[in-house]
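Since the structure comes first, as structure tokens, the remarks are kept for the end.
Only one protein chain is missing from this complex, and each of the others stays in its spot.
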Amino acid sequence: MALSRRQLLRAGLGATAGLAAGCAVPAGSTGRDMTLWYWTGGLSKTVLDAAARRFTAVDLKPVKIGGYVKSKLLTNLAGRAYVPDITGLKGQDIAAFFAHSDEFVDLRTLGAEKFAGQFLPWKWQQGFAPDGRMVGFPIDTGPTALFFREDLFAKAGLPSTPTDVAREMPTWEKYFEAGVRLRKAAPEQHLVLNLGSVFRMALYQRADQFVDKSGKFIGDRPHVRRAWDIAVRAKQLDLSAGIPENTDDATGAYANGLVPGQVGPSWSAADTKSQAPDTKGKWRVAPPPDGPGNYGGSFLGISKYCREPELAFEIVTWLLNPDNQVQGYLDEVLFPSSPESFTKPAMRTPDEFFGGQVTVDVFADSARGVPPIYLSPYEDILFQAYLDELSNVDSLGKAPEAAWRDTQDRVHQVAEHWGLA
Amino acid sequence: MTRSRTLAAHAVLLLGVLVSIFPFYWMIVLATNTTADTFRFPPKLTLGPQLFENLGRVFGNIDFFGSMLNTVIVAVLTTAAVLLFDSMAAFAFAKFDFPGRRFLFVVLLGTFMIPAQLNAIPQFVVMAHLGWVGSLAALVVPAAANAFGIFWMRQYIEGAVPDELLDAARIDGCGFFRQYWHVTLPVLRPALAFLGIFTFIGVWNDYLWPLVVLVDPDRLTLQVALSQLNSVHGTDYSMIMAGTLLAVLPLIAVFVLGARNFVADLVQGAVRG
Partner (left out) sequence: MTTTQLAAPAAADVQAPRPGGSGRRGFRRFLPQYLAISPFYLLFAVFGLFPVLFTLYLAFHRWDGIGAMRAAGLDQFAYLISDGTFWLSVLNTIEIWVLSTVPMLALALVLAVALNSAIRFGTFYRIAYFVPNVTSLVAIAIIFGSVFGSNFGLLNAFLQWLGLPTVSWLTSEWGIKTAIATMIVWQWTGYNALIFLAGLQRIPSDVYEAARMDGAGVVKIFFRITLPLLRPIILFSLIMTTVGGLQTFTEPQVLLASAGNLDSGGPGQAGLTVVLYFYQQAFDNNDFGYGAAIAWGLFVIIALFSIVNWKLLRRKES
């Protein structure tokens, strides 16, 4: 050995001891730092940089966590270590934190109420925990719309301008009928990517979900059955490509024109833009069949370990004022949650990806019409069973009635496990 | 060995090599083309000119070399600790019959059977109490207790270290540690090389635990930094593959340089005992 064994041993022990001499871990941030956790595409970098320059009393430190913010936040809260001052909270996840709303500052105590009128009422409401504490301040929304490839629709003899599509496909049934015509004209194409996404879009058009406000399981009621039947109908008419979202296959399908349309939230436009850049200019948007819904959209919360909550709140409300929300839309397709933003001139720039259409018109109408969807902490947990069985119907040809029965068996078992029966 | 049999053997082996190497080749193809190319049908199978552009995006999004440095530090320290502690313990298990030996060894085996993902939360809580969250110590210290290393070393020592040598040392008045340091360690070089490389690779590629325990964006390891390239909207494959490729190259370099030694040693090591 080149170095003597003794020397190596000493060096190693010394280094490890040096590393291990860590000081006590702070629960929150330290010094002048004001940490802010977000994810790629969660906030506009331009706005964050501007905020850092504007609020000089602290060093604003945005930290980009990956897509797993919820787990990371949970872990750090559990360990009471390095909890961020301000944190992004995804719409799907925020309810999971309501049971521990005391880990966050009640934004009402910081004067949030006076901002209530600035935001869409249903979105504002979603930031409140059942115990009345306000945990989340609205960032963006995900109003749904019908995205379609006007060239492929036209080729198949379907209406292909937003106005025509809006008129001809106002309901799921009419939309599916068009899908059947599409399949006849172009058999390699499918109207929908998979059944699960149809189910989700249909479900999010109604206020009730799987658990009601009193904590009772309602996943076997007509409103869920309606969404299920709509999804199954797509299978019966052979309209589904059976491809799971966000897989290579899905990207390939969009890029190669195998799925010429989808009902989805506004932010899925960002997905399509990055996955299928060659299809630029060929997409359009129209109102979603059967009315508006919402999927996604996040909040900003302030943790109780923040040492300067008033300043943090100032930063939050500035980051999310109407002008900055417009910037967020332009940079990251974060559709604003404040109606005032909808009318700003910058929002009305024609979107080249959509062939010059002013997409905000469609999204804004949708956003204004979203019902007050109530998301309990158990939504994703219960969703699992429905999605699993729908994918069996989709990809494995399972009989829909048997799938519904199995779903109900499973969800009831899960609901009981969580004390929701 | 007849000529035809040798040819057949080579044919089989070459086929195996192709299968082994092909995913790498595919990674290089993805890393040198654009993301849009990834979804062409039929797929593009040749290398493209985009490597530096893709790498540029990688460097623009994450602190690649900073996190690589951290990874090197963690990997080197962990490997050194593992080699030292494991060989010492394995020597005790292999050559000495002390009370409780069997029980302790069985406990060791039991730890293999618990999925590592289980440890994430309690270990994080321990780290928080120790004050090591976010520090590289949180990565090095737990990894130094590596049961596989003891398992492997013990088997090797049993076969490779002749009792006569130890007896001679004992007669000369050497105690346990002297026997370990002067007699056993030199013989163990090949096994140490193998375990060292194996540990190094494992630490370099470790993903789950660093993801949980590292917070400071200036103090990440390579795999965690790379995972930040995954965005929620649409994966930029060419960028991710370029980053991953660059992250693998140091490992391959180290491996190829040392492989001549240690592959022969791996062969030796499994044989012994």
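Residue numbering begins at 1 within each chain, and the chains themselves are lettered A and B in the order written.
As a working rule, a residue touches a chain if its C-beta (ideal position, glycine included) is under 8 Å from a C-beta of that chain, and two chains touch if they have at least 3 such contacts.
Quick caveat, the model's predicted, so the values are computed rather than measured.
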{"item": "Which of A:A57, A:A99 or A:A207 contacts the chain that the document leaves out", "value": "A:A99"}
{"item": "Sole residue of A:S197, A:T279 or A:T359 that reaches the chain not shown, by the stated touch rule", "value": "A:S197"}
{"item": "Residue among A:Q125, A:N321, A:S395 or A:Q408 touching the omitted chain", "value": "A:S395"}
{"item": "In chain A, positions touching the absent partner", "value": "67, 71, 74-75, 77-78, 96, 99-100, 103, 194, 196-197, 200, 242-249, 252-253, 256, 258, 380-381, 384, 387-388, 391-392, 394-396, 410, 413, 417"}
{"item": "Contact set of chain B toward the excluded chain (per top definition)", "value": "1, 5-6, 8-10, 12-13, 16-17, 19-21, 23-24, 26-27, 30, 38-39, 41-43, 84-86, 88-89, 91-99, 101, 104-106, 109-119, 121-123, 125-126, 141-142, 144-145, 147, 150, 155, 158-159, 162-163, 175-177, 180, 201, 204-205, 207, 223, 227, 232, 237, 240-241, 244, 247-248, 251-252, 255-256, 259-260, 263-264, 266-273"}
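One rule holds in what follows: only the chains that are shown with their structure count from here on.
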{"item": "Distance between chain centroids, defined by C-alpha means - chain A, chain B (Å)", "value": "37"}
{"item": "Contact footprint of chain A on chain B as seen in their complex", "value": "35-36, 38-39, 41, 77, 80-81, 84, 120-121, 124-125, 127-128, 130-137, 140-141, 181, 185, 211-212, 215-217, 227-228, 230-236"}
{"item": "Chain A - residues contacting chain B, complex", "value": "5, 8-9, 12, 15-16, 19-20, 22-25, 39-41, 63-68, 72, 75-76, 78-82, 246, 248, 251-252, 255-256, 267, 270-275, 277-278"}
